[in-house]
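So, subunit A:
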Amino acid sequence: MEFPHLLSLVIFLPLIGAILTLFAPTDRSVRVFALVVTAFTFVLSILLWTEFDPSRAADLQFVSGDFPLISADIDVRYLVGIDGFSLLLVLLTTLLGPIVVLSSWSYIKAHVKGYYTLLLVLQSGMTGVFCAFDLLLFYIFFELTLIPMYFLIGIWGGERRIYAAVKFVIYTMVGSLLMLVGILYLGIEAGAAVNSGVFTTDYFKLLSFDVPLGMQTWLFVLFAFAFAIKVPMFPFHTWLPDAHVEAPTGGSVILAGVLLKMGTYGLVRFCLPFFPSASASHALLFAILAVIGIVYGALVSRAQPDAKKLVAYSSVSHLGFVVLGIFAFTLESLQGAMIQMINHGISTGALFLLVGMLYERRHTRLMADYGGIARTVPWLTFFMVLTALASAGLPGLNGFVGEFMILVGAFGSAAIGSPILVGLATTGVILAAVYLLWMLGRMFFGPVTHEANRGMPDLNRRELVVLVPMAALMIILGLMPQPFLRVSEPAAVRLLETIERKRALVEEGDLDGMRVLQQDGNVQAAPAPGGLIPNGDQDSNPIP
Partner candidate 1 sequence: MDLDLLTVLIVLLPLVGAVLTGLVPLFLRSFRAHKGLLGAVGTLVVAIPFGLAAWIFVQGGSQTHVTSLYTWMAAGDFSVSITYRIDQLSIIMTLVVTGVGALIHLYAVGYMYSDRCFWKFFAYLNLFIFMMLNLVLADNLLVLFLGWEGVGLCSYLLIGFWYEKHKNSVAASKAFIVNRVGDFAFLLAMFILVKELGSLDFGAIFSGMESLSAGSVTAVVLLLFIGATGKSAQIPLFVWLPDAMAGPTPVSALIHAATMVTSGLYLLARLSPLVLMAPGVMMLIAIVGAATALVAATIALTQQDIKRVLAYSTVSQLGYMFMAAGVGAFFVAVFHVVTHAFFKACLFLGSGSVIHGMHHVELELRREGYEGDFDAQDMRYMGGLKKYMPITRWTYLLSTFAIAGIPFTAGFFSKDEILFKAFEFGFDGHTYAWIVWAVGIATALLTAFYMTRSYMLTFEGSSRWPKPSNLHPHESPWSMTLPLILLGALSLVGGFIGLPKVAEEFGLHNWIHGFLVGYEGRAGPVAEPEMHAHVSLWLESALIALGALIAVIGVVWAWRFFARHELGGDELIRGRFGALYQWCRTSYYWDRLYDRSIVRPVIGGAEKVFAPFDQRIVDGLVNAIARIMQAFSWLFGRLQTGIVQNYALAIVLGVVLILALMAF
Partner candidate 2 sequence: MGVPLSWYLTLSAVLFSIGVTGVLFRSNLIVILMSVELMLNAVNLTLIAFSQYMGDVSGQILVFFVMAVAAAEAAIGLAIVIAIFRNKLTVDINNINLFRH
Partner candidate 3 sequence: MFAEKVFVVASLVAVVSALGMLISRSPVRSALWLILTLFCVAGLYLTLSAEFIAVVQILVYAGAIMVLFLFVIMLLNLGALPNLERVDFKKGVGFVLGVAILAQLVFLGATAVGDFPAAASDPEATGAATAIAKELFTRYALPFEMIGILLLVATIGAVMLAKHRFE
């Protein structure tokens, strides 16, 4: 890697941009500057992808920073890096950056400067979340993203924006504060066991610390609860529809596209490897919640009069698949979950963009106000039908790849162990078609009911520039997901290996107290334990 701190640059460039936009004179210059910053970040992240060495995808690459964060005597460091999992998500974040900036071009008229500054801060916060390899640093970025999102919804939102924004922040905050408790406790225990008494939140030291069973359970509950709220999983999802409906288009695209993935990423990156036995024993519970989320989300979205709420509930349903994939503990399902996160980000992001464009034209989100507009806006209809089919999981488009791999993996998974449950999850595929086609039928096909719909202008060039790459990605990801899967596969294999090894250690009880695993402490060599990447002789469901 020629550029030593490329990753830190990718993370903090938007932040610097945010500060600089404060000095931009006119609204137009603010927009242009924001576009330039986000586009340049995206180009840099492409560089990340090309430089990324897939064969060592399980190890940490582009490590930069690594200086103590708070004070010298406690082991909390600014440590950012990329491995198989985080690369894809960083790319998604930087991709959505310029798209959101472009899509809010004419949408945002008031306080333009404030809007774009917050957007850029949010951008760097999100990128940071996916690269933080220090638990406390992860927590800081995790919280950093809340504040701008609160203002985005609170200021530029719809009618009940204050209620939605406050609910969103408090709901997430409750979860993350509990997680903070978990982090501190874990830091202390790990410090005592592995780091000669010094409090540590370094990812690899925590990884090497075998948490005893008792502590593992309630720590897992703390972390999983925080991430379950963020995902959102079934009982904790009610903040999502409100936040989405009231957020401006750009806000809800970012919210759906990336913020929700922080929950699932957190589960994969922190919950599973740190507390493998607890995760395994709770796997069935989370799988059941996920399946409820899938079916329940789909049914409720079928009954929504408001297009944005429908898409919001569809996100609950789609992310139910991802959680099912994560807790199936098989390679296919884990890979499926990773690729489904990207797919959901693109297809639901595109759905929100399209609904936003319709809102810009007719200033209403109610489906009843539209009807038969396929004739007046053929281009928009083409993209909407393509995106709806992609998120309904039509083979050949991106939704299908993720869902199929998740369901295949979950069906044979020993951790969940109940094919009937996965069968129930597969009905989600039918329900997805039900509510998406219902939406298409009501809004686009059928006779033109409202006069106002007749004069609706079709997509202008700017909107096309936003939608064409998204559509292209949907098709490419649908037909050729392999370049992306190849990147995350070693990391997934390594994760399953770690889980299996740590479970064997902790459950067989041959762990006398907290025996320390021998592994070299310095981070540079990225010493995640475990051998190199096995050449695929890995049994597809390793859990005994």
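Definition applied: a residue touches a chain if its C-beta (ideal position, glycine included) is under 8 Å from a C-beta of that chain, and two chains touch if they have at least 3 such contacts; residues count from 1.
If you want to know what made the cut, all candidates are chains of the complex that A comes from, given by their letters.
Just so you know, these numbers come straight off a predicted model, no measurement behind them.
By the touch criterion defined above, subunit A in this complex contacts candidate 1 out of 1, 2 or 3. Every residue of subunit A that touches candidate 1 in the complex is listed here, in rising order: 167, 171, 235, 237-239, 296, 299-300, 302-304, 331-332, 334-336, 372, 374-375, 378-379, 382, 389, 394-396, 400-401, 404-405, 407-409, 411-412, 419, 422-423, 426-427, 429-430, 433-434, 437-438, 440-441, 444-448, 479-482, 485, 489, 492-493, 536-538, 540.
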